[in-house]
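The complex is shown incomplete by one protein chain, all other protein chains being positioned as in the whole.
Moving on to chain A:
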């Protein structure tokens, strides 16, 4: 049915070819530096061609594997940009690996990005599931890359493998049910027809939703994320928190559309949002290491994003896009600061207590970290403030009073643990900080400056920076129209 269809979003092509060339180059001679360079160039190219595609955009009637519109362009650009930032973060350590396993790291990383992009662009269950698995398998490898201590990395990778496998199984079962109901692999929720029991499509939708929640780590499917992020190398943790979540959330929005959801779905989403926001924030209160804390905070942020997702209306597209950008930029900033702080050898500086007195020893790094944390907490003058404001606006506009209350309670709790880190950084260290490494890493400094500019400018002049990216009326409404066509076809 699709053999003759050559419609392909260009970033997928660029990434695939880039990975193949890198593979060939690795077979010829191993060099971590060249792999890193190749990866970076490929990502840059992919970013440059995000909006392009080969072949003709299929009409609304034709079945297609991929789709391209402003929503995919936006989320794909965001994913690729985040991947670039994360690659920069892992530059030094990977180059240190030298001829050992540096190439594999970069290759797995690029594959993970490819999987994420495939999910973003998919309009069919097949590429969605394949992308999900590419992402999952390469993430398992990446998580296990941690050298010090190696067992932690392996343990985290096993956890990720098992739980990711379970969630994929549930998702696949849901997809199978959906196919059984509709006889189509189109990436839209199944609709009940006369000859199947009404419960089947509901069960299929719920299973697919649960699979997605697993990957998004929404409470109560969140258990794996803190453990995995703690065990993984810091850049991989950033990849887990940013790129993989953007991809899943993008698919979620694509799948369910941006309109009003059916009541049973709304109820599930309500419960999950309340659990996720409160659960993520409460869990974060108890954490003493930064990756775990960021994992819990990212759980909570998924909850905030879902609030915007269940409040369709005038403000929703803006809220979701700004929030995604704000979350990605601020989280990447935090992880970049963590990477800059970590010494090249010895235990990594991931415990919050190790950050004591950073404002006096490394004021620039501490200021950046503080800004990023404030942005995550939603305090001006950062983009996170605007994002949280818009989320609250969508909630109030839709009179989701309960969700708005949860948002406020969650934000207040969140404020506490973000501020706590700033408080620790402001405190005077009880021990001399002579052993801190102060080697400069220009690539990280540049990255941190770029992210800072994004966060501040995005907060102060949101129109100039964010607005061109915003699909004011993004694709999902069109997609809903397509769904209507398709429903008509079915009948």
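The rule is simple: a residue touches a chain if its C-beta (ideal position, glycine included) is under 8 Å from a C-beta of that chain, and two chains touch if they have at least 3 such contacts; residues count from 1.
To be clear about the criterion, contacts and distances are computed from a predicted model.
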item: Undisplayed chain, where the name is taken from the UniProt record, one of "NADH-quinone oxidoreductase subunit M", "Cytochrome c oxidase subunit 2", "Sulfate/molybdate ABC transporter ATP-binding protein" or "Cyclic nucleotide-gated potassium channel"; value: "NADH-quinone oxidoreductase subunit M"
item: Omitted-chain contact residue, chosen from A:242, A:310, A:334 or A:404; value: A:404
item: Of A:52, A:169, A:412 or A:449, the one touching the omitted chain in the full complex; value: A:412
item: Contact partner of the left-out chain, one of A:161, A:175, A:188 or A:315; value: A:315
item: Residues from chain A at the interface with the omitted partner, ascending; value: 314-315, 318, 359-360, 374, 379-381, 385, 389-390, 392-393, 396-397, 404, 408, 411-412, 415-416, 419-420, 422-423, 426-427, 462-463, 467, 472
